[in-house]
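Of the protein chains in this complex, one is absent; all others appear in place.
Up next is subunit A:
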Amino acid sequence: MRKNLLYIEDDREIGDWLSENLIERGYHVTWLTSGEKITDQMEKIDLVILDIMLPGLDGFSIGQRLKKDFPKTPILLLSARSSIEDKLHGLTFADDYVTKPFHPDELAARIEVLLRRFEKLSPAFIQLAHLQIYLDQNRILDSRTNNEIILTGKQFQIFTYLLRHPNQILTKEQIYEAVWESPYIEGDKTLMVHIRHLREKIEENPSHPQIIETIRGIGYRVRQ
């Protein structure tokens, strides 16, 4: 099914080109030049791409309002404003922030990640090496033997957190704080122990992990 993207951009040249590019990539794109009267269309929208400098209401205000009314629709800010203050302000409500000029492939990749994170893209399962992962059913199958792999609660939480941020390097702090919901203390080995046990269950060869990649000194990553 084609995903519906709402694209708000006042610059005609950029808007023209990007919406064409996104249509070529297989999305259904609604391009508007201002943020007025968009709420009635929001029901069928899967993702919003929002410029910040707009005539009338600016992107910050529109985004905040949209996030309040439609918290399940991801918002990607696409702006020429590159200051860290703008990014931080934007990310208080938006789910991603891409600065202009941007590479269209990068933008497309980020759109995919957001759609997946918000489960707007729901493939029946994710195939990772020999694993078939059914996120909606909390089920993992070993496709070689068709046996279900049983994970403990924490192991499953760690794995799904990594799966929801595909191709992203997540630091120890990020994973620990997302799963345990308490601040990470430097030197704590709990996470490492859990990942070791997790790997013993899902990796073909736990000493040479293929699914959960260790980025030495930084964190972990799952490629999809």
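The working rule: a residue touches a chain if its C-beta (ideal position, glycine included) is under 8 Å from a C-beta of that chain, and two chains touch if they have at least 3 such contacts; residues count from 1.
Keep this in mind: contacts and distances are computed from a predicted model.
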>> There's a gap in the complex where one chain should be. From "ABC-type quaternary amine transporter", "histidine kinase", "Cytochrome bc1 complex Rieske iron-sulfur subunit" or "M67 family metallopeptidase", what does UniProt name that chain?
In response: "histidine kinase"
> Among the options A:Lys37, A:Lys72 or A:His103, which residue touches the chain absent from this view?
Replying inline: A:His103
>> In the whole complex, not just what's shown, which of A:Glu112, A:Asp142 or A:Glu173 touches the removed chain?
In response: A:Glu173
> With respect to the chain omitted from the figure, which of A:Arg81, A:Arg110 or A:Arg199 is a touching residue?
Replying inline: A:Arg81
> Which residues does subunit A use to touch the chain missing from this display?
Replying inline: 11, 13-14, 17-18, 21, 53, 79-84, 86, 88, 99-104, 167-174, 184, 186-187, 215-219
